[in-house]
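One structure is given here, and the rest of the page talks about it.
All protein chains but one are shown in place.
Order of writing sets the chain letters: A and B. Residues in each chain are counted from 1.
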Amino acid sequence: MDWQALSLSLELAAVTLLVLMPLGLWLGRWLAHTRFAGKSLIEAVVVLPLVLPPTVLGYYLLASLGGASPVGRWMQETFDVQLTFNFAGLLIASAVFNIPFMVQPVQRAFEAIPSNLAEAAAVSGLSPWQTFVRVELPLAWPGVLSAAVLTFVHTLGEFGVVLMMGGSIPGETKTIAISIYDRVQSFDLRGADEMALLLLLMSLTAVAASFFATARLVKTR
Amino acid sequence: MPLRSRRKVILWIALTVPLAPMTAQAQSLEVPTLAAASDLRFALEEVAEQFEKSTGQRLRLVFGSSGNFYSQILQGAPFHLFMSADEDFVFKLADAGKTVDRGRLYAHGRIGLMVPKGGPVRADGALADLAAALADGRLKKLAIASPDHAPYGMRAKEALQHAGLWQRIGPFLVVGENISQTAQFAISGSTQGGIIAYSLALAPQVARQGDFALIPESWHKPLAQRMVLMRNAPASARAFYDYLSTPAAQSIMVKYGFAMPNP
Partner (left out) sequence: MSALPVSNTGRGLRVRVSQQLPMLLEGEFTCESGELMALVGPSGAGKTSMLRALAGLMRPTSATISVGDEVWSDTEANIHLAPQDRHVGLVFQNYALMPHLSALDNVSLSLLHLPVKERKAQAQQWLDQVRISVEQQARKPSALSGGQQQRVAVARALARQPRLLLLDEPFSAVDQMSRRSLYELLAELRRNLRIPIVLVTHDLMEARHLADSIVVMDAGRVLQQGHPAQVYRSPRNARVADLMGVHNRFAGRWLGPLSEADTDAQMGWLEWLPADAVTSGPHLRVRDKRRLISGQMVTWVVQSDGLHIDTDEGIELKRANPGLVAVEARVTEVRNLGETTLAKASVVGLEGVSFSLIRSGPQRRSLCGGQAIRVQVDCDWVHVMPIKAA
């Protein structure tokens, strides 16, 4: 059992969630409420990481943020910070890759709220923030929870992108999925088994728990 | 932008910006990080263990295909020491100015045919039975490493070309991303065998699962395995670089079938 890889994966999943949650809430809500020419294009871009092979994403991130790229060089010279082959790079990749998982369920959840509820709130004197907190969030939270769980679990199992621009460095970019891959290549099938099973159980539990919570909420409404 | 959205953007930036320097700091803790060709997997782990015991210095080992490491290092991957299975990659990196010098030969590798125990194809280093199996249909899949970026894969291709099998065997090939994965494919039971590294075949975990026969060295270009230190390498990485020349390290390498270069 590669505990270092496991804790790295958990940390990556948690921080990705923290970073994406505000973005997901804002973007999901905005897409649910606005209609404009070109909205389909934005929605397509949001979904893109879902249909893009992870290696393609990893490749583009490497090319655009790596040491040879303008952005990479600037970051290195100005802040002495690298954006590839380290946790920061994984975080960026993770955030980009999970955008559809975060935004889509949130968008659906906000879309499902009847539009006149926000209007009724406004007419009753609630500011947009109050409307968001008292009316929209309570109604949208199953979708938000869904998005959070999906993002977390998906990040946990990240492999392709990490492989492309992570470098598989233990303690830094060797996530649990990469560790499993590595175990297999070391002919340590028992080790691989253990970690794979753990990952499976964790993912299953998280997703089941969120479905359970959502179902209970729908019942009590 | 409405106040609420502005708040969110600020929160988001506030969280991500501090993280970047944090991780940069983590790098500077400087545990020597080695990029090592996959054929070194078992051998190097043992050598590293000995090194850690005698010096107390921990190492981080990353195994993979030499060609991949070459690309990654060019892209700025923070490895301190590169142990390639093909010296060409080292020379290219030296030419690109990434290394302290042109490195040192640390071993000569060998390839051979590995077949799963009880399989239909025999472990014949001259590849005669392989040719027969190809002709009579016993062979369905043969594993080799990537002939594009894995040195052991390139050598396997040369050997097969030498044996006159390369053209015919094309549709039957299963390509591993590096030589470790190839070995895994070779004895997994899903193929009838594979051309893998001698060093991996000697590892007990692998040896007990299959039969192995060396392929003549003259059938392919030599596996001149060269290592080199990168420009930013800390002193501890240099220490390991030197350790590899010691008798203690070399005896482990020989145990795994590597031929030591002439001093």
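Brief remarks on what is shown
Criterion: a residue touches a chain if its C-beta (ideal position, glycine included) is under 8 Å from a C-beta of that chain, and two chains touch if they have at least 3 such contacts.
The model shown is predicted, which means the values in this text are computed figures rather than measured ones.
Shown chains touched by the hidden one, complex as a whole: A. Of the options A:Ser7, A:Ser64, A:Gln130 or A:Thr205, the residue whose C-beta touches the omitted chain is A:Gln130. Touching the chain that is not shown, out of A:Met1, A:Ala14, A:Leu117 or A:Ala208: A:Leu117 (per the contact rule at the top). Listed here are the subunit A residues that touch the chain not shown: 114, 116-117, 119-127, 130, 134-135, 138-139, 221.
Rule of thumb we're sticking to: only the chains that are shown with their structure count from here on.
For the pair subunit A and subunit B, the distance between mean C-alpha positions equals 32 Å. Those residues of subunit B that touch subunit A in the shared complex are 2-5, 8-9, 11-12, 15-16, 19-21, 23-24, 26-27, 31, 33, 38, 41-42, 60-64, 72, 74-79, 178, 180-181, 183-184, 203, 205-206.
Contacts from subunit A toward subunit B in the complex involve residues 15, 18-19, 22-23, 25-26, 30, 62, 66-68, 72, 79-88, 91, 128-129, 132, 167-172, 174, 182, 184-188.
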